[in-house]
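What follows is a short report on a single structure.
Removed from the display is one protein chain of the complex; every other protein chain stays in position.
For subunit A:
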Amino acid sequence: MTLQANDHRQPGFRRVLTPDRIRNITFKKSPLGRRGVDPDEVELFQRRLAEEIAAGEAENARLRAEIDRLRNWYRDHGENVDAVPAQQLDVQAVNLLSEAQLQAEAYIAQAEAHCRRVTVDARRQADAILHDAQQRAEDAAQEAAHAYRARAGDGYAAELEEMERRLAWLRAFSHAVQVQLQATSSAFAQEIDKLARLPEKLRKSGTDVEES
């Protein structure tokens, strides 16, 4: 029995592809001058495919027999096995979904850990900035009080010294904080600029791979 690969069958008629049909299928030779495939390889593949299908059919038969045997056993023991359960659980699908869930959780956990590190760093930095500013302010206040006492002479007044001290403290504190804020805010602005340039880059790389 032979079967033409380009056999135009009548619609609605599906012939079962058996191992035997696969083995005996013949292909038309491609016209001279047109490219084709090695007929030996095709034949090898046909045999291989036929074997696979034959093996699958044998396995199917074995399983059907097993199912029949089990069904009969249950029937004999009074269990109703003929009603098909409403929904069959596909354990592979369950496991696949579980894996996807774990994967997603790993990403989320990573993002949270990153967020935690950033927050901890930011708090530490804020503490350091404040501590540093306070220290500088303390020093400046001491210095101002000292200078006032040195130049006050007879006109010394405790209230004036305290005022000098406080003024120097506030000036030094706000200066120190300002310097830090400026440094931070310009670093931040640079980051923003980088981000703003990103879409442009992406647009360009869409047409021109060289640009990067």
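For the reader, a short list of remarks on this structure follows.
As a convention for this text, contacts are C-beta pairs under 8 Å (C-beta built on N, C-alpha and C of every residue); 3 or more make two chains touch, one makes a residue touch a chain; residues count from 1.
Quick note on the criterion: contacts and distances are computed from a predicted model.
Between the names "nitric oxide dioxygenase", "Amino acid ABC transporter periplasmic protein", "HEAT repeat protein" or "ABC-type Fe3+/spermidine/putrescine transport system ATPase subunit", the one given in UniProt for the chain missing from this structure view is "nitric oxide dioxygenase".
Among A:17, A:37, A:70 or A:126, only A:126 touches the chain that is left out of the view.
The residue touching the chain not shown here, chosen from A:60, A:101, A:142 or A:186, is A:101. Contact with the chain that does not appear here is found for just one residue of A:48, A:69, A:116 or A:197, A:116. The chain that is not drawn here is touched, among residues A:20, A:59 or A:90, by A:90.
Annotation for subunit A: contacts to the undisplayed chain at residues 79, 87, 89-91, 93-95, 97-98, 101-102, 104-105, 108-109, 112-113, 115-116, 119-120, 122-123, 126, 134.
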